[in-house]
Structures are given as structure tokens and as C-alpha cells.
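Here is subunit A:
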Amino acid sequence: MIRDSLILASVLFALGLAGVLLRRNVVFVLMSIEVMLNAAGLAFIAAGARWQQADGQVMFIFILAMAAAEVAVGLALVLALFHHYKSLDADEASRMKG
Partner candidate 1 sequence: MILLALIAVLIGGGMVAAVAARWSAAAARWISLLALLADFGLGLSIWVRSAGAAGPWLVDADYAWLPQFGIRFHLAVDGLSLLLLMLTFFLGFVSVLASWSEITESVGFFHLSLLATLAGIAAVFLAVDLFLFYFAWELMLVPMYFLIAVWGHENRVYAAIKFFIFTQLSGLLMLVAILALYFFHHSTTGVYTFEYADLLGTALPPGTAMWLMAGFFVAFAVKLPVVPLHTWLPDAHTEAPTAGSVVLAGLLLKTGAYGMLRFVVPLFPDAAHKFAPVAIVLGVIGILYGAILAFGQTDLKRLVAYTSVSHLGFVLLGIFVGNALALQGALLTIICHGISTGALFVLVGSLQERIHTRELGRMGGLWATTPRLSGAALFFTLASLGLPGLGDFVGEFLVLLGTYRVSIPAAAIAACGVLAATLYGVRLVQRAFHGPNVHELRLADLAPREGLVVTLMAVALLWLGLYPRPVTATFQPAMDRVERVALK
Partner candidate 2 sequence: MLDLLWLIPAAPFASAAVLLLVGRRMPRKVVATLGVVSIAVSAIVSGLVAIAFIGSPPPGNAYDQHLWTWIAVGGFHPGIALYLDPLSLIMTLVVTFVSFLIHLYSTEFMAGDEGYARFFAYMNLFVASMVMLVLGDNLLLLYLGWEGVGLCSYLLIGFWYRDPANGRAGQKAFIVTRVGDTSMAIGLFLLFHMLGTLNIQELMARARADWPVGSGLAIAAAALLLGGAVGKSAQLPLQTWLPDAMAGPTPTSALIHAATMVTAGVYLIARTHVLYEIAPAVQLAVAIIGAATLLLAGFSALVQTDIKRVLAYSTISQIGYMFLALGLGAWSAAIFHFMTHAFFKALLFLAAGIVIEALHQEHNIFHMGGLRRELPVAFWAFLAGGCALAGLPLVTAGSYSKDWIIASASPSPALWAAAIAGVLLTSLYTFRLIFLVFFGTARTPVSKQPGVAEQIPVWVLAVLSIVGGSERPAYRPFMAHLFGATPKPPEALSTIAAAAAFFTGLVCAWYFLRGDAPATNPLARFWYAGWGFDWLYGRIFVRPVEWAARVNHNDVIDSMYDGLATLARFVWRGLALTENGKLRWYAAAIAGGTLIFVALVIFL
């Protein structure tokens, strides 16, 4: 079951990655990133269960905190982007390249 949960984590991570690559809308990209982070958290939980230690969950909590911070900044960026380009297309932002 733990192995299966790790496989589930892999599948979710891969799906998140696919989402990041597939979608051009930044909101969707952010959502896909959430999926990837969540998959990573799942992997930690599974590993914690495997060793019967609390560390896995601790790590999950850290990931949670990180995801929260990331979403806050990311969504602020989405708003800024939308105000600036009047579009949510991530490729539009390629004009920012220096």
C-alpha cells in the first residue's frame, strides 16, 4: 500500500507537471503546481508511514507552509500580470525577458 501510495504520488506529480506544460493560463499553471506540491507531500507522508516516524508529516507541514506562501505570491503575480498585460497567457509575459 505504501508503494502504491508512492506510485500515486508519482502519477499526481506527473499530471501536475503535464498541467504546467500544457496550460498557458497562469491560474491553471498555479493550480498544477499545487498538484505537484501536494504529490510531493504525499510522498513524504508515505515515507513517514514506511518508517513509522513523525518526520514525514512534519515535512508535509513545511510543504504546506511553503505552498501557502507560494500561492500568495503567485496569485499576487497573477493579478499584477493581468493588470499589466490584460491577459493571463503566460507566454505574453515572455516580453519580460532581459
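Selection criteria: all candidates are chains of the complex that A comes from, given by their letters.
Following the convention adopted for this analysis, contacts are C-beta pairs under 8 Å (C-beta built on N, C-alpha and C of every residue); 3 or more make two chains touch, one makes a residue touch a chain; residues count from 1.
Computed from a predicted model, the values in this text were never measured in an experiment.
Engineer: Would you mind pointing out which option among 1 or 2 touches subunit A in this complex?
Structural biologist: Among 1 or 2, contact with subunit A goes to 2.
Engineer: Taking the complex as given, what residues does subunit A use to touch candidate 2?
Structural biologist: Answer in residue numbers: 17, 20-21, 24, 29, 90-91, 93-97.
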